[in-house]
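We show some of the complex, not the whole, and keep each chain where it was.
Chain naming follows the written order as A and B, and within any one chain the residues start at number 1.
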Amino acid sequence: MRADLAPAGAQLWPKDSWYVACTSAEVTDQALGRTICNERMVFFRGKDGTVCALEDFCPHRGAPLSLGFVRGGQLVCGYHGLVTDCHGKVASMPGQRVGGFPKTRHFPTIERYGFIWVWPGRADASNPAALHHLEWAESADWAYGGGYYHIACDYRLMVDNLMDLTHETYVHASSIGQKEIDEAPVKTHATDREVVTSRFMDAVSAPPFWQMALRGAGLPEDAPVDRWQICRFTLPSHVMIEVGVALQGRGGYEADDALKASAIVVDFITPETETSHHYFWGMARRFATEDEMLTDTIREGQGRIFAEDLDMLEQQQANLTRYPDRRLLKLNIDAGGVRSRMMIERAIAAEITPI
Amino acid sequence: MRADLAPAGAQLWPKDSWYVACTSAEVTDQALGRTICNERMVFFRGKDGTVCALEDFCPHRGAPLSLGFVRGGQLVCGYHGLVTDCHGKVASMPGQRVGGFPKTRHFPTIERYGFIWVWPGRADASNPAALHHLEWAESADWAYGGGYYHIACDYRLMVDNLMDLTHETYVHASSIGQKEIDEAPVKTHATDREVVTSRFMDAVSAPPFWQMALRGAGLPEDAPVDRWQICRFTLPSHVMIEVGVALQGRGGYEADDALKASAIVVDFITPETETSHHYFWGMARRFATEDEMLTDTIREGQGRIFAEDLDMLEQQQANLTRYPDRRLLKLNIDAGGVRSRMMIERAIAAEITPI
């Protein structure tokens, strides 16, 4: 593997898959332009509120449709007024008969769990049933808060990052890092559906972020705890991490809800270009779910922590770009990332040579 | 036509032609560096005040001559003092015999109408008689005000923009746009000399910019008017647009001067590189010509309006660069731009294969 970068021109991500394009809140009465998997897209809401995704290119003169406006659930080009409907069909244009106008490419979308999901591949292969079920996003037993970062690196470097939390000790030393992470053995296994990397740290002190969470959960923040991290990668590029601390010796991961603060770190990693991606991060928790101030506090803390990764990832990308032929190490701690990349590679190969 | 962009390496503009390089006021006692049609040029005034244009490259060590200074009508290189005269001949250099020094390339120039015009092609083919006559620039019956924008797009996208004013309804909705523009039919015809696209809108309300002009002309701003737009493209890339409003039913374009506010929108569009150009815009008017405050008001209004085009044009360029193989539509409203591009193509072909 050459510096973990694919040869120029190679397909770097599965296309026939659901990616998070934006949050529901980002698409209101205005159009939103965003590049997903190297496709320039525009997102807007049709008459019934359904979100549509089209190629962000007016067939008339090539203006970005996202510079236009929405009128009656149709998208009006802001340059010369060509009107496109939710399916990419030209509905009208002042003074023109538009019957023969070419259609604009349409991308399937689903709005669910507070996100707009888009299928950048073959529209006729799109399969709503393939969208992951996210229990935490639908159940009243969970509270969620999250944010967004644009990051100038290959999306797979973020997958690596999240499938090996050893880096917390170094990158996040003052919040969630602790030396016991390094010391605890990590286990990785893969199925057809997912790659799972887990680490259990018994009888440790809670680092600052988890002290805050213990307080939020109404538990003593200075008590010794059992801590766990279970990272789950699923296609195309989602990483859900079960994390938490339980009062020591009360069952750890299996402890009763009243004795632990547990959560899922949510990571949707959507390729933008070969060397950039959209990062939708958040945390879904099962404790103090009605405490909105705690949701804000966690969001701010998590935002600060994830911002610490940005510089490292972008400079790692710069180094790999500079030395594209350099082989990297694959240690046990890297197994999660390595197996996730293999799953990605298999998905891409299956698209290129459909079975 | 692939996304209306020429293949890489193709000649994109006529070279044997007069382009506006700068305003007279931009070349004072200092040299001015500017790239015109991909040629780096330096402009300065000789002893008699005549403007000279040379390649902006000192034959000694390649420093830009525009970083130097003018002394006695000659250009002194700011690095080691090589002195070049108005024709590109090396006049002197401290401690050197300069007889055998190579000449710096010289570009023909004309100063007229408040602008410096430059001929970026073969100097021996330059023809002062080929410079357009601009009556409004010389007659006391007209007042003129204008400005400059640097725009990061192919100069021909600006020609398209100005030869199809349908876009006013969308891009300039709050100033000169109105729905009747869309609704009025547009006519285009071409001669050997020019491409003309015209549109007449009878019995309409004047939009805000024209209300201001009516006030300036001493006419009632809320009266119904007949409005016209006559766009004239001439080589290499000038667009003069006759625009105006007359009190309704009094002859429209042909109405008596006292009953109308009429003007020429002046657009000199000078290629800088393949994907950028210099845009000299202005307005010449026949009403209230002595009202200098009105000149300022119009300049500010026009500057704001033309700034609205910048983002659209630059993002259109980005889209065309991203999708270079995409074919665009050519509608009736595009005929002005399409015909102007054909005239440009013929001029380029004639230069490549001189008759």
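The rule we apply is simple: contacts are C-beta pairs under 8 Å (C-beta built on N, C-alpha and C of every residue); 3 or more make two chains touch, one makes a residue touch a chain.
Note that the coordinates shown come from a computational prediction; the quantities given were computed from them, not determined experimentally.
For this complex of identical protein chains, the structure file gives a whole-complex count of 3 copies, while the figure shows 2.
One rule holds in what follows: only the chains that are shown with their structure count from here on.
For this pair, chain A with chain B, the centres built from the Cα atoms lie 48 Å apart. Every residue of chain B that touches chain A in the complex is listed here, in rising order: 3-4, 160, 164, 166-167, 169-171, 182-183, 185-186, 311-312, 315-316, 318-320, 322-323, 326, 328-329, 331-334.
The touching residues of chain A, when paired with chain B in their complex, are 40, 56-57, 59-64, 67-68, 76-81, 93-96, 101-102.
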